[in-house]
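Worksheet: one structure, shown below.
One protein chain omitted, others in place.
Moving on, here comes chain A:
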Amino acid sequence: MQKKVACSFPDEVLEHVFSFIQSDKDRNAVSMVCKSWYEIERWCRRKIFIGNCYAVSPRMVIRRFPKVRSIELKGKPHFADFNLVPDGWGGYVLPWIAEMAGAYPWLEEIRLKRMVVTDECLELIAKSFKNFKVLVLFSCEGFSTDGLAAIAASCMNLRELDLRDSDVDDLGGHWLSHFPETYTSLVSLNSSCLGSDEVSLSALERLVGRCTNLRTLRLNRAVPLDKIANILGRAPQLVDFGTGTYGADLQSDVFSSLAGAFSSCKELRSLSGFWDVVPAYLPAIYPVCSRLTSLNLSYVTIQSPDLVKLLRHCPSLQRLLVLDYIEDSGLEALSSSCKELQELRVFPSDPFGEEPNVSLTEQGLVSVCLACPKLQSVLYFCRRMSNVALVTIAQNCPNLTRFRLCIIEPRTADFLTLEPLDVGFGAIVEHCKDLRRLSLSGLLTDRVFEYIGRYAKKLEMLSVAFAGESDLGLHHVLSGCESLRKLEIRDCPFGDKALLANAAKLETMRSLWMSSCAVSFGACKLLGQKMPRLNVEVIDESGPPDSRPDSCPVDKLYIYRSVAGPRFDMPPFVWTMEEDSALQLNTIGNPIGSEWEHNMKGIQGLRAQMPFVLYLAELSNTSQW
C-alpha cells in the first residue's frame, strides 16, 4: 500500500484559492482548519467587518490582519437612532483611523455606521491613504463639510462618497469645488443629508459633467427643481438618482426639459429625494417609471390619488418607501400594479397626532401581503392592528425576512377583540421560517415571547417596546432564539432573573440593550463580575448608580461581548461593571430581609462554587462580531 504523503501546496496557491472566498464566515472557517491555513488566511484577508467597534481593539485587528484594504465598523447601538443614547456615549472612529493610518497605508475603503467622525478624522483619511476609494458614513455625526473638502481635495482615486442619513454640519456647498478639475473617478455621490440652503451648483454641474462613470447621484434639498434637467443632461448614464426640491411654480418649459432629461436616462432604476413635491411635476418622471425598481417617496406629502397615479406607471417596482398618505386604498392599488414588490416601508405623516389624520389601517398592509408574492421586507407604521390581520399576513407571506410593525400608541390591543396581539405575532414567527428581523408593538404578554422562543430560530435581531409581563418573557427569547445576535428592549418589565439565568447566552450575541426596564444595579455588577468577556455598561444621566441601593433599577443598560476589555472613552454618565471590583453589596437603603437582598447574598455564596463559563476561541471569530 502506497503511503500517502500530505501534499502541501505552496502558500501562493492557497492564497489564490482563498481569494475566491469572500464571506467572513467562510474565511473564519478557513482560518480554523490548521495553523498554516490560519497564517496564510490572515495575511491575505482584505476585507474586515466589525459589527461593534468596542468588541475588539484596532491593534488586535491590525496584529492579526496586516493587509486589510477595506474595513466596516459599527458604533452606537441601534436605539441611538431614536435619541435613546445620550450624546457623548462613544463610538469614536478616530482611534481606528489613527492606528490604520500607520498600519494600512493601502487602505481603500472605510464604511462606518453610527459612529462619531470628526473633521480631524476626515483630514487624516485624506492624508494617509493614497489609494483611498470608498467612504460611506451611514448615520454618522460630528463632522462638517470642511472635512469633506479635505477628502475631495486629496483623494484622487475616490469612487464613492456616501453620507447617508448622517448629521453633517453643512457650511455651504463650496466643499464640492475642492474636487480638482482633473478629478474624474466619481462613481457614487450621496449628499442628500446636507441641510444648508447653499449649494455650489456650478461646481456640482462641472463635477457631474466630467465624471463619466457616475452611477449614483443623490442631491440634497437645496438643489432646485429647475437645475435637475441640466444635471441629468450631463449624466444620462445614471442608475440611481435623488432629486433635491421637487417643487416650483409650474412652468411648461421647465416641465418639458425635465421630462426630456428623464427620458434620456435609459439606465435609471432608482429614484429618491422629492422634497416639497408639486404634483404637477411628477409626470416628468413617467418616462423612466416602467424600469424603476426602487422608489423613495418618503418625503412626498401628496395625497393618495396622486401617489396611485404615479405608482401605476411602475410595474417593475421592487422597493417602495412612502408616507401613510397613501392610505389603504393606495396600498390596494399598489398591490395590483406592483407585483414585483419585495420591500415596503410606510412612514407616519403625523406621528404625534392624537387622532389618525389618514385612512391607513392594517388593511393596507394585508392587501399588499395578499397580492405581492415576493414581499420580503416590511416596515409599517399604523394605528391599529388585529390578530386576524397578522395571521393572514403570516400565512400569505411565508418568505418574510424582515417584519417591523409599529403601532403608534404603545400597548394597543387587537382592535376587534381587545386581546393582546400575541397570537398574531406568533403566527408571523411560526410561518415565516426565514425571519431574520422582527420589531414588535401593541399589547403583548409573555405569550408572544414564548412563541418567538419556540419558532423564531433564524431570528437575528429583535426589537421590543412596552411589552411583556415578567422575566419569563425575556427568558423565552434568550433561551429559545438560537440565531439571536442583537436584542433591544425598552420599557418592559424584565428584570434580573432572566438576565442572570441566561448570562452565557449574552456571549453568543453581539449586544443587548435594555432601557427603562427592571434590571437592578446589583445584578449589573454581578453580571459584570461573572462575565469578563462581556462589557456591562450602565448609562445613567441622573448620577452614579452606586449612590443608590443596589436594588434600584438602572436607567439604561448596554451589554456586549468584547475581547478588548472595558473601554476607556466613556463619558461621565456611563459606568462599566468591571470584573475586578469586589462585589460590594450595597445594603444601605435596601429593605431589611428583602427578597432581593436574600437573592443577592445567595449569589455571593455561590461564587466559590461557580464553574468557569466556557469561551469560544476569540480572535478567529473576531470578524463575525
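Simple rule for what comes next: a contact is a pair of C-beta atoms (placed from the backbone, for glycine too) under 8 Å apart; a residue touches a chain by one contact, two chains touch by 3 or more; residues count from 1.
In this text, contacts and distances are computed from a predicted model.
> Quick one: the chain not pictured, UniProt calls it what, "Auxin-responsive protein", "Electron transfer flavoprotein subunit beta", "NADH-ubiquinone oxidoreductase chain 2" or "1-aminocyclopropane-1-carboxylate synthase"?
Result for the unshown chain: "Auxin-responsive protein".
> For the chain left off this view, which of A:146, A:169, A:491 or A:578 is in contact with it?
From the options A:146, A:169, A:491 or A:578, the contact with the absent chain belongs to A:491.
> Check each of A:93, A:117 or A:193 against the chain that is not shown and name the one that touches it.
The single option touching the absent chain is A:193.
> Of the residues A:472, A:524 or A:577, which one touches the chain left out of the display?
A:472
> For a quick check of understanding: of A:79, A:92 or A:455, which residue touches the chain that isn't displayed?
A:79
> Of the residues in chain A, which ones touch the absent chain?
Residues 79, 81-84, 165, 167, 193, 197, 221, 245, 275-276, 298-299, 301, 347-352, 354, 381, 406, 408-410, 420, 439, 445, 463, 465-466, 469-470, 472, 475-476, 479, 490-493, 495-497, 500-501, 503-504, 515-516, 518, 526, 530, 542, 548-549, 551-553, 555, 589-591, 594-596, 598-600, 602-603, 605-606, 609-611 of chain A touch the chain absent from view.
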